[in-house]
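Here's the structure we're looking at; comments come further down.
A single protein chain has been omitted; all remaining protein chains appear in their positions.
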Amino acid sequence: MISIVLFWVLAVAALVFGFLVFRLDSMAQVTFALLASFLAVAGLVLLLGLSYLGVVIVLMMVIEMVIMAVFMIMYMMNPAGLMPMSMFHNTKGSAVIAGVVFVALVAGILLVDWPTRQGEAAPDLTFALGEALMGGQMLTMMTLGVTLFATIVATVVLSTNRGRYDRFGDDLDRAVADDPAGGGVG
Amino acid sequence: MADALPLWSVVLLPVLLVVVTWATVAFDAALTARAAGGPSGVGAALAVPVRETARLLVGQRRRTVAADVVLGRVGGAVLPVAALLAAAVLPWGRLPVADLDVGVVWFNAMEVLAWAAVWMVGWGSNSALALVGGYRFVAQGLAYELPHMFAIITAALGAESLRVTDIVDAQQDLWFVVIMPVAFVVYLLSAAAMTFWGPFDAPVSRDVAGGAAAELSGIDRLVFAGGRWMLFVAAAAMAVPLFLGGGGGPWLPAWLWVAVKTAAVLALLVWLRRKVPTLRMDRWTEFAWVVLIPATIAQALVVAIVVLQRGGM
Partner (left out) sequence: MTLELFLLLAAGLFAIGLFGALSQMSIVMIMMGLELMLNGVIVATAAFWFYVAPGGTDGQVLIVVVITAMAIEMAAGFAVATAIYRSRQVDMTDDAADLAG
């Protein structure tokens, strides 16, 4: 009974906050509306018994959305929404496409004869996940690791505008790096 | 959750957290009074938090132009709530209120809510200095969070469990602070950093007129400052089950040992704030990324080898 009530509250919250992401004017509020949607989904994942993944989603999304808020404020012309302006293009076409996709998905969901539940959940799901990632799914884990490392390198290369020649001079012979702000390993 | 404290502990937890926070604020006030040469004594010190709370309760709320009231208020309220939820996995003696199987990750997720809270409070009042404070905390968070995660996961690694009571049980023979001193020191530093405490108080420091809390007054300031103190207490108290053997110790009952050890950690951190000046953000960031992260990874490696030697897994 409690879980049914929780499901409906969390599901409606996820959808409403998701909808608010594209309705609110203030970019800061938009970011935290998205965070609220994620937290509701994390609650649903917890409700399904995946305690580790649910808590990890909370942990990750809070960090991710705070960083996102910083970038939102940095790149938007109107971060606080004090001068409402339209940031949409082709609203009608987008709405039609999204509507058609939704109807198609709903039709599929309701028409397909889904398989019945098979098997029993492991007693310790966190342990089972760790064992899978370090055993049978090792290749997945390694791919994720390498991809994340490649992302770190690629994002730094893309987003910085200063290379080592800017910092250490044309002959790389400067003793201390010439940085606009302090810090940074010389 | 085979065995946890009875249901009344859920009601008692906020009371207990507030009482411990009260004692900590009073201790801090006593040190301040002694340094200033003012009236000292236990009674005077204990009255300080009460007087301050009453003053803030009757104080007016400050209104700023075009403030984002929703985010500002939610951000302030998140701090005490996060502290309370984080404290739910702290064992009082042998058992916590909620003995979650992923207790360590839960604690980490709750304290990360402070990131969002401080930024939202800084943003909410539509004031430049407050927003500077909010941004400083995000920069500080990016510096402390990874060493912090490695530090607490090292304790979990040593016990081969994410459950806080299992971590306590694993320290019956040897406290984790002995085999993972680096992780313990990093944990204390990051506990101070996550509650913008001591040398890490740049987000609310005086050079930006109070930073994230610059425009707060009345009940808003009470909730923000109280939540920050409560988070500080919860973060310091978590060092006891993670590294100091929880309720383990001779002669005394478990709950008394937890109280004694928690008081010791709190006193250490309160004392530290008075001895160390505020660290500049760029220096702390560089130190965290270049020194602390490799150090904590090496520490985790050492602990992993110890666990394997012991025949774990």
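Letters are used for the chains, namely A and B, taken in the order the chains are written, and counting of residues starts over at 1 for each.
Rule of thumb we're sticking to: contacts are C-beta pairs under 8 Å (C-beta built on N, C-alpha and C of every residue); 3 or more make two chains touch, one makes a residue touch a chain.
Only a predicted model underlies this, so the values are computations on that prediction, with no experimental measurement involved.
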| item | value |
| --- | --- |
| Omitted chain - touching chains that are shown | A |
| In chain A, positions touching the absent partner | 3-4, 7, 11, 14-15, 18-19, 21-22, 30-31, 34, 37-38, 41, 44-45, 47-50, 53, 56-57, 60, 64, 67-68, 71-72, 75-76, 87-91, 93-95, 97-99, 101-102, 105-106, 109-110, 114-115, 117-122, 125, 128-129, 131-133, 136-137, 140, 144, 147-148, 151-152, 154-156, 158-159, 161 |
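Methods note: only the chains that are shown with their structure count from here on.
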| item | value |
| --- | --- |
| Contact set on chain A toward chain B in their complex | 26, 28-29, 32, 35, 51-52, 55-56, 58-59, 62-63, 65-67, 69-70, 80, 82, 124, 126, 181-185 |
| Residue ranges of chain B in contact with chain A within the complex | 66, 68, 70-71, 74, 100-102, 105-106, 108-109, 112-113, 115-116, 119-120, 123, 126, 135, 138, 141-142, 145, 162, 280, 282-283, 285-286, 290 |
